[in-house]
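Each remark here refers to the structure printed beneath this line.
Only a portion of the chains appears, each positioned as in the full assembly.
Letters A and B name the chains as they come in the text, with residue numbers starting at 1 for each one.
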Amino acid sequence: MNRFSLRHLAEYLQADWNGDPETTVSGIANLAHAEPHHLSFLNKKQFAAYLNSTRAGIVIVKDDVTAPESLNLLRVSNPYSAYATVSRLFCRRPPQPQGIHPSAFVDPTAVIAPSASIGSGCSIAEDVEIGENTEILPGAVIGAGSRLGANCIIYPNVVIYHGVMLGDRVTVHSNTVIGADGFGFARHNDEWIKIYQLGGVRIGNDVEIGASVTIDRGAIDDTVICDGVIIDDQVHIAHNCIIGRGTAIAGCTGIAGSTEIGASCTLGGLVAVSGHLKIADNVHFNGSSVVTRSISEPGIYSSGTVVQEVHTWRKNAVRFGQLEQWVERIKKLEKVVMAASDETAEKK
Amino acid sequence: MNRFSLRHLAEYLQADWNGDPETTVSGIANLAHAEPHHLSFLNKKQFAAYLNSTRAGIVIVKDDVTAPESLNLLRVSNPYSAYATVSRLFCRRPPQPQGIHPSAFVDPTAVIAPSASIGSGCSIAEDVEIGENTEILPGAVIGAGSRLGANCIIYPNVVIYHGVMLGDRVTVHSNTVIGADGFGFARHNDEWIKIYQLGGVRIGNDVEIGASVTIDRGAIDDTVICDGVIIDDQVHIAHNCIIGRGTAIAGCTGIAGSTEIGASCTLGGLVAVSGHLKIADNVHFNGSSVVTRSISEPGIYSSGTVVQEVHTWRKNAVRFGQLEQWVERIKKLEKVVMAASDETAEKK
């Protein structure tokens, strides 16, 4: 377990500091639970009272926070992103040794960088290229002609089909599938004729993809995930989608074919986006939104209803199914009341 | 890369043609982006203007379309299904060599057709049968006694449990699981007692199953997927469902246990179907539908609401939760207004 000194962390974060520069920490904990060997952080001012009681060895705080003199502090402009930045130091996943595990199958035409590592039971097909320091963990399968950049991590049992391109620093979590066939079929004489999916998938740099995600290959052109996109577990991205730079997609969301999502968007969990739509930059969909039309204005969007006790809900759900009728009754009432009111006015 | 001549494609599609029969193409592109080595197609008449500017080497058009004389044409009754039919020729996935990869484990009692192929790291259990020309790609696992027909493709890391039957020409994309236990438990004395799932899964011919799909084995009888069904990624089909012939199920849809879906239905993405329902043939559920009752009439069905700007939505969602109360207020208004109107009538 590595230990890091206040002096080292201050340099790493380019942060001001107070206290004993030789104090070291070996892990991260929140203020309430931290022990002296923990680094902690104060993200929101409403929790500042914890500074008086915390036992944390070092605390990251905002520049202007007042804290007890006894604390070892790192002072930064944004404590939460500073926490994110240093969290990397405390990661305990042991890296896989460089080189090719003897139980992996690597086609002789594949080009594996010397510093890359291929885990046990992996299968690397013909003409694959794997960049420097990229780790392919056990059981992952890379299809013919696919290319992975440098410093990627491909977790166990991921499947990357043929003709898929990944940039540098792409992380793909376990059991994700990139490049399976898009769901393309033509209906003819009561049968589905498969449309062979001839495009690929292109994924930019600095992309993180969660576990059990599916990103399908394009029908003719490629499916495209731009730089800096982050994708949570169980997301489905259909063929020929384009996901703009820096967009974040939360768990279980599904995006149908040929939809283009702009840059810096966020999609909450379990959002459903129809196909062939165009969503502008900086659009934010709350969880469980159902998106059936293109959105050209940045903003926050929602749909649906929220839980109620079931008896109350049931009545309301029935009324939803009659809304048009009730609107008609309101309109009729308005006519009657207005006519009566006109009559009254006339009489006066 | 294979090239196909106009003459060859015309024979393949049994289509009429115009132009130079020796013109060849090596890929498919849409009319706007096509180069001379591309085949393209005109699917919708509103795009007919592209025929004047396209550089495509060959274009598939409807029989009666007027097109510049300079174009090489394939004339068919349904250009989209003709495109689907020829797309197969341009598929670039290299087939896996026949035979059993030395790193695969195949139980000595398994019967593998000579023309079948078993990829690296596969595991084939006792009494499995694999038909002619079926490809089992790397890392796939087939459980005891399961039988796969001819010309199937099982993509990497698919898991087929014991006692699962697949017909001919079944494609299963990566990381899909067929035959895991259905979610069956009896509640007793505050504990869940597992109901062992003793049925299997039967899948017909010409079925395509996407990536990361789960189709559970039956509790007592089998779960059944009929011929010609197509299933997109991330779909969940629970134990003892029956999915009728030629039905299409889009991504992320979940179907609860013992529900029977008719033939030629379509289920959009993220549809939720409750258990123990019966859905007639030719029923179409739009995406995100919530289906909690059986449907006996063919037709198109929907539920839910669609995205709005969040402030507007929030007000409406609150009102949804009060619908029953507002309906009561409308009814009361109607009574008052009607009474008043009766009174007015009397006075006259």
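Basically, a contact is a pair of C-beta atoms (placed from the backbone, for glycine too) under 8 Å apart; a residue touches a chain by one contact, two chains touch by 3 or more.
Worth saying up front: this structure is predicted, and the values here are computed from it rather than measured.
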Complete complex - number of sequence copies, 2 represented: 3
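In this text, only the chains that are shown with their structure count from here on.
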Centre-to-centre distance between chain B and chain A (centres being mean Cα positions), rounded to whole Å: 25
Residues of chain B that touch chain A when the two form their complex: 27-30, 33, 78, 80-81, 83-85, 87-88, 90-94, 101, 103, 119-121, 137-139, 155-157, 171, 173-175, 206, 208, 210-212, 228, 230, 232-234, 246, 248, 250-252, 264, 269-270, 287-288, 304-310, 313-314, 317, 320-324, 326-327, 330, 333-334, 337, 340-341, 344
Residues of chain A that touch chain B when the two form their complex: 103, 105, 121, 123, 125-126, 139, 141, 143-144, 157, 159, 161-163, 175-177, 180-181, 183-188, 190-196, 198, 212, 214, 216, 220-221, 234, 236, 238, 252, 254, 256, 270, 272, 274, 285-286, 289-293, 295, 297, 299-306, 308, 312, 315-316, 319-320, 322-323, 326, 329-330, 333, 336-337, 340, 343
